[in-house]
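Please find one structure pasted underneath; my questions will follow.
Note that this complex is displayed minus one protein chain, with the remaining chains in position.
Chain nomenclature is as follows: A, B and C, assigned in order of appearance, with residue numbering initiated at 1 for each chain independently.
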Amino acid sequence: MNRRTFLKLAGLGSVSFAAGCSPESPKYLYSLVQAPEDMVTGKATWYASTCRECPAGCGIIAKNREGRVVKVEGNPLHPLNRGKLCMRGQAALQAVYNPDRLKTPLLKEKDGFVPIGFDRAQALLKTKVWEAARRGADRVRLMTEVVGESQMEIFRAALKNWNSSPPVVFEPFAYEALKVANREVFGVDGLVSYRLDQADMLLAFGAEFLETWLSPVEYAWKFKAMHAARGPEKGLFFLVSPFQTLTGANADHWLACAPGTEAVVALGLVRQLLDIRRGKHLPPDLREALEKATEPYQQEAVLKLSGIPLAQYEQLVVRLTEARRPLVLGAGSGQSDANGLAANIASNLLNLLLDPELSLIDAANRHRVETAARRAEVLDLFKALFSGQSDVLILNNVNPVFNLPPENGAKAALEASNLFVVSLSDFIDETSLLADLILPGSLPLETWDDYSGWSSLVSTLQPAMGKITEAPHIGDLFLDVGFETRPVPDYKTYIAERLRKTGRIRNELEWVRTLQQGGLFPAAGQVTSASPATRPQRLPRELASPYESPPAGLAFAVAPSVRFFDGRGANKPWLCEIPDPISRVAWQSPVMIHPATAKSKGLRTADVVRVTSRWGSLEAPVYATEVVHPGLVLMAAGQGHTAYGRYAKDHGANPLGLLPSAVEPACGGTGCGLPDITLEATGRSVELAHTDGSRIQHGRAFILTTTLADLQKGPPPARAGLTMGDFPLTLPLPEGYDPKRDFYPPHDHDHYRWAMVVDLDRCIGCGACAAACYAENNLGIVGEKRIVQGREMAWLEIVRYHDERRMERVMFLPMLCQHCDNAPCESVCPVYAPHHSSEGLNNQIYNRCIGTRFCSQNCPYKVRRFNWFDWEWPEPMNLQLNPDVTVRSKGVMEKCSFCIQRIKEARTWAKNENRPIREGEVTPACVQTCPTDALVFGNLMDKDSRVRRLCDDPRAYQAMGYLNTKPAVIYLKKVLHEV
Amino acid sequence: MNTTMPPVQPGRNAAPQRSLFTLGAVLAAAGLAAFLAGLLGPHPQRAWQAFLINFLLWSAMAQGAVLFSAVTHTVKARWTGPLSGLAGAFAGFFPVSLACFLILLIGKNHLFPWLHEDLHGKEIWLNIPFLFTRDGIGFLILYGTGWAYLSQDLKLKFGTSAAGGGLRRMLAGRIPQSDTDIQRVQRRKNLWGGLYCFAFALVLSLIGFDLVMSMDPHWVSTLFGAYHFVKAFYVGLGALIILAAIVHLRRGRSAGIAAAHFHDVGKLFFAFCLLWADFFYVQLTVIWYGNIPEETSYVILRTVTPPWDALAWVVFIVCFIIPFVVLINRRIKTMPGAMIALCSIVILGIWLEHLLLLGPALNHAAAELPLGVTDGLVFVGFLGLMVLALAYTLKTFPEFLPPGGEAPR
Amino acid sequence: MTDLTYAQIDETVLNTLERPRPRYWVFVALMLCGVLLGAGAWAYQIFVGIGVGGQDIPVAWGTYLINFVFWVGIAHSGTLISAILHLFRAGWRNPIARAAETMTVFAVCCAGLFPFIHLGRAWQVYFMLPLPNQRLLWPNFLSPLMFDVVAISTYLTVSSLFWYTGLVPDLAVVRDRSTGLRHKIFRVLSLGWSGAHHQWLNYSRGYLFFAALATPLVISVHSVVSWDFALGVVPGWHTTIFAPYFVAGAIHSGLAMVLTLMIPLRRIFRYEAIITLNVLENVAKTMILTGLIVGLAYGTEYFIAWYSHNAVEWESFRWRAMGEYAYGLYFMILCNVLIPSLFLLKAVRRSVPWLFAISLAVNFGMWWERFVIIVGGVAHDFAPHAWGLYAPSLVEYCIMVGSFSLFFFLFLLFCKHMPSVSMTEMKETAHHAG
Partner (left out) sequence: MPAETCIMGLFKDDGKAAKVILDLPAAGFSFRRAHSPIPSHRILEALKLRKGRVGWFTLTGGIIGFFAGFALAIFTSVQWNLIVSGKPIVSLIPFFIVGFEFTILFSVFGNVIGLLVCSRLPDYGGLASYDPRCSGEHFGVLAACEAGREGELMDFFQKKGGEVKVFA
């Protein structure tokens, strides 16, 4: 019984138990408005649902304890994320329990907002819209986030009733360029998905598919499926971009091109392929046209414009042409300017040239975000509104005022007096601030809905908890206000009906089953896919005019943030507290520049600079790092809110404020960068809230790497020395003791010796594990000031090191308590607060701890965290606290416990069935959520447990093992293609 | 104070008889024979090991004893009486020690295991030329200051009539006549005495690191140097007590070494017994507790791995337990006979302790203790050298001996 | 040694017990305020959390532990001077022994406070006591901190008893020269001491044993303190030389503090005839020795760090000399080794101003030595990703001021109400001299 199926039981068994597997009478079972029968105090119930933190739409299961959701995890049955979840998904809870969440609707009067009842708000909305509707066509407009099909239908229907045109779907990152490229080259007017897992060589022009691009969790596991070392095999990943973000940090080769020249390189490669007679299958005229269009992109020109060294470029060409199943991904999410457009088209063409079958392009499973409107349409809407063509504007969970560059007209339009703006947001963000009525709807974890991350599947949402506000489901709200009389009793029935109509389900039972497993989809692994059918006949007209790369100047780029996405995550303390994977800076939004640039401007990390463009300016601290092109100033999107809540407000700066709002006519989108900005020192400097010390590891044995070549040579000779370099692997088991080295006698454990294996070759540094740990273990949020003081509480941190030999190479190391067999922390405690458990855990007894902090001083890994104060969980955040884990008081030491509460739970299960705990039955939160399966947990004493077998991997080592601590966390070396 | 000590007329009876020389010569010859035999035998490195160990041990004795004189003088301790004089006599071994040091150079290939292994950059420090240069210079400085100090001391003791051989005269230089001279010599003596103490600490630490610790080039202990010179003083005191006791036994009360003297020096010996144990324990605890293989492996090999574990216990008992238990009793300290026995035991113990430290490094994977007749004989040989050195010094400079007559209370 | 008659000795010392002048009470009050400030700060810390201090991860120990070691260090020379020098029959100890012992007792009190202050949950401190209890929750006697508990409490007990024992004959003197309430009090305190021969017989024996026991205790206590660090694995902490090195350092700082206290004392109380320049000079000479030992230890540490070719060790020491806290290293080398070696010049060690100035310098330097070791070690240890710095907070400074105030507060009270020089021992020296 492997981990997945177990989770399935834990996750869904309880629901079926709740449903009693009977088709009738499950009516109220899934909502906890009344205390449900399936609620057993002290026992968790799991509800399958869908994550709506980004348009990807991963499947989740939500853990319900005593009527409140305390944790969300990926749904193992869901083909998209296969049980995994990213940092943002983990943090979904913090929207539900956010202290700044609105509990009642707010009506704007002369002197600010006043709270009103939901009925009144609903009534008000209803009257407003129907009045408007009577006044003529298009008097009511709706701007919504990307929503599921059911909700979309209701919206359309309602708007139709109000004789207005369909809603405008607003997404800050709407992939306009990519859609055009797909239309032109694949004949698919939408967003295809990619079978990364099938590729053996990957080339991206900025697509940050591990963070935010289309469907990050999906592409994370697919990426590792091709990129993790399988014996002597390992996929190859080239990135062409002026900067690295998390995705770039995982590239084997980063070709730092000058800002705005991705397209040049892409077209150059097209040219190269044509020159070596690729693409004979293309229609001759297309081929001719292509050759003509790519004429300007001969190698010299490309190298000159992009500034990429010849060697690297040649290497790329060679590897690309040699690859058996290469796949080329286009530009990043935000890149819908000329450059992005050309780059995307070119990359699609590259795919076409490299693989006429387009076998790795999946047109059958398309990403839902394709429904988003082009930026141009959004701006048009605001123009229209401004000119007073409508009376009511309904905003469903969108924040254009924050997400759109200045001069976007949104602010002006919303402020127009004659327009009645209703925001359905749960928070007073920059947009709702301008609304006349804020009518909060219930959040995804509290609501019925469906959503199709892939066009091919249906993924359901169900209320996983009791309501903590009276907010109505958006669906129900529209059923009320959108129709004279409710067409169906409630939105839930509506969804079921719709599914029945479309023939996806036949009866109530199937409906229940669907809800139980979280949707209708093929089991993971049996996803059917189809390559695009049509092939282009003529040259995409966008390529007709040659792409002009921008003038060389200091360029500015905004990268979607792995933590905040477009900024919607900025009010979730976990996401603020978990530092950026590259800069390790939390709560703040530094501008990243290359050390050379910094030097030339006499700047040092943490100096505050003013970045100014024609459209605006901002001030932010500098962070000098080698992962950006010297000609670029990089900044992450998402922070710099002026409203939205205590955690978001006044933290960092909003880089979007520097961008032009003009759209690229060819695709109707905009870019996320601009060529010429000025960067000047303000003379001030701040203390960066960073959690790291040195950026390099000074030749120490924390992160070890090996090369593919070495790996192919076969296992290295066994190490037998005493020094850092040649100390052998000493398992935390009796056989790990050697009388020549060990003063201490070996000690036995009873039945279990818990241990973890961390495959550094799989770890992409996304930080999902850290977030899961915050959620599972009630870690305190300390805030910016105290992180500056070095008091963060993360039990598990993703340590980032730069390669001393090549500073632009970044490596990640999940660092958590190593549960050593000879843990230096234990013996120094005067009161036995930390000690070695009979199952090998390094226990920390909070009640016993008196806070001498000697353990932390003596821990070579510095993974212990101290409660300097009593941390606060402002109401209702305390509802999220995991009842199985103590909340630590001030003055005690804490650290990773290997989720001992989960071990206990598993033991109870095992005891009840009186059997030993099975392999895979215990999965700590971090292991459970890791999108790339980099973490493996298990029992070392079980000879054929996964962890034990992985210990025999030639890559296995222990961090600083020569200190003879005998860590129970065994790392597997990261595999490099070459040094 | 030494200045107040009346100039003495060394009586013939005070100086050692010829028999003593013969004894010394015989012992030395035996040792030499054994050593050469060992060299020509199947295991020359064993002979060299024995040579090194004894060289360290006996030099330490001489250096330690002279330190007694210098240090008591520097702190103006009033209780030493004739002892500090006697202690000076051990300087006679300095030249021998220096010679032996140079002889080590011959056996370098047998003596320095690190010559044959990769030192990961430590070669900068661990290479024969540099090692012998710095240690040679160290010895020269140490012995130089020692002699300088003692010659001033002698000058003051010679008194008006410094009849005697050339060496006496050469060393003594011109004998101070006027009070001002005396004061000047006094000052020089203070200076050199202080310098000797300082040099002792520095040079013996260096020797400890270079000739003992570095034999296992991957192991370090910061205290090792201090441990080495405390040990030296420990054995030095032992040797001094033995000498004093012998003199006392031969000349009775006329030697002027009162019970109080034996008691005091005995207490000091006791104190250093404790200090030695302390330094031993301090290193053991820190390494045991730290549990870092780079450090522990060295100790493990020497304390819990056969055949060394037995030796370790013997050393501990002989160098600490026995003297500790015995010396708690104050009366025993005043019995010369008993003290001779005890000190000899301790010296033997330290001899074994050197074997414990060096043996494992010099004999890899030794099945049984590398300890045999040769080693014993070489020990005896060095004893002989020491006897000769002492006899010669005392003969040439009877001033080292206590003045005849009633002991000053 | 001294050529005073018994009568003169009694007179000189008893004069110090005259009714104090108002200025004295001003000082006492001032110190009391300092104490209250410290206490207030501590209370605040207990209520808000230890986080009001500057400690963090990795540097979880700050000025509290530094001051702890500092005060324990101060506490050392008291016993050293009394005990060891008593064993060596160095007569020059007698005039300063009493004050030094007193200094020891009070310094230990100050030191003893800091481990509590430094605890995250000071109110749970009793967990560290081996109290029999139903659930058999015992402390961990493998922990250096437990060694501390044992060693420091032993040291406090022993040095207090030692101090009091030495005090008894003098208390009798005061009793016999006083009237009224003071007479009554001292009558009780002096335990009816009459200097009868059988009392002296046992007293001198007992006192000798006291000395003999106190000596190894002094060494062990500071060894134990050093092991709070040396038994860890942290580079810069885990080194065998620490025990003797700390002992020497402790004595060094203690002697300095003796000078710092004695020089004003002898001036104010007109002790010039008793605490002669020779006495101070001898202290200075001893400091040359301790200074050299400490210097040798610094050197050895650096040499071995280099010789060992251990990357972690060497980086830690390189950083010590070139990192953010380099100034601390230079303070300590300058103030603990170079400046005291000025005492090699007779002129310097016989000039009171110089003695005083240098004693202050050494106190300063020794504080920084502890800073360099305690903070420097962990701030730059094995895990580069966790390297971090530390700066004391206002609360910490207040508590530090509090501890110094407490020390001087107690000392002020003592020296005006108890004989601050041992009359009996002075008489002995006078006796031997005469």
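In this section, contacts are C-beta pairs under 8 Å (C-beta built on N, C-alpha and C of every residue); 3 or more make two chains touch, one makes a residue touch a chain.
In this text, all values refer to a predicted model and were calculated from it rather than measured experimentally.
K.L.:
Which chains here would be touched by the one that got left out?
P.N.:
So, spelled out: the chain left out of view touches A, B, C.
K.L.:
Which of these touches the unseen chain: C:71, C:203, C:229 or C:368?
P.N.:
Going through C:71, C:203, C:229 or C:368 one by one, C:203 is the residue touching the chain not shown.
K.L.:
Of C:90, C:142, C:277 or C:311, which one is in contact with the hidden chain?
P.N.:
That would be C:142, which touches the missing chain.
K.L.:
Determine which one of C:173, C:399 or C:412 touches the chain that has been left out.
P.N.:
If we include the chain that is not displayed, C:173 is the one touching it.
K.L.:
In terms of residues, what is the contact footprint of the unshown chain on chain A?
P.N.:
Touching the chain left out of view, chain A contributes residues 744-745, 747, 821-829, 832, 834-836, 966.
K.L.:
Since one chain isn't shown, list which residues of chain C touch it in the complete complex.
P.N.:
5-7, 10, 130, 136-142, 146-147, 150-151, 154, 157-158, 161-162, 165, 168-169, 172-173, 175-177, 187, 191-206, 209-210, 213, 216-217, 220, 224, 227, 423-424, 427-428, 431
K.L.:
List every residue of chain B that touches the chain not included in the displayed model.
P.N.:
Residues 281, 284-285, 288-289, 291 of chain B touch the chain that is not shown.
Rule of thumb we're sticking to: only the chains that are shown with their structure count from here on.
K.L.:
Of the chain pairs B-C and A-B, which one is connected by the greater count of C-beta contacts?
P.N.:
B-C
K.L.:
Report, in whole Å, the distance between the mean C-alpha point of chain A and the mean C-alpha point of chain B.
P.N.:
Inter-chain centre distance comes to 73 Å.
K.L.:
What are the residue numbers in chain A that touch two or more other chains?
P.N.:
In chain A, 824, 827, 963 touch at least two other chains.
K.L.:
Check each residue of chain B and list the ones that touch at least two other chains.
P.N.:
In chain B, the residues touching two or more other chains are 120, 289, 291-292, 294.
K.L.:
Spell out the part of chain B that touches chain C in their complex, as residue ranges.
P.N.:
77, 79, 120-122, 125, 198, 201-202, 205, 209, 220-226, 267, 274, 278-279, 282-283, 285-287, 289-292, 294
K.L.:
Where on chain C is chain A touching in the complex?
P.N.:
Contacts found on chain C: 48-51, 54-61, 115, 118-121, 124-125, 127-128, 137, 139-140, 142-146, 149, 228, 231-234, 311-312, 315, 378, 381-388.
K.L.:
With touch defined as at the start, can you tell me which chain C residues reach chain B in the complex?
P.N.:
87-89, 216, 219, 223, 227, 230-233, 238-244, 292, 296, 300-301, 303-304, 307-310
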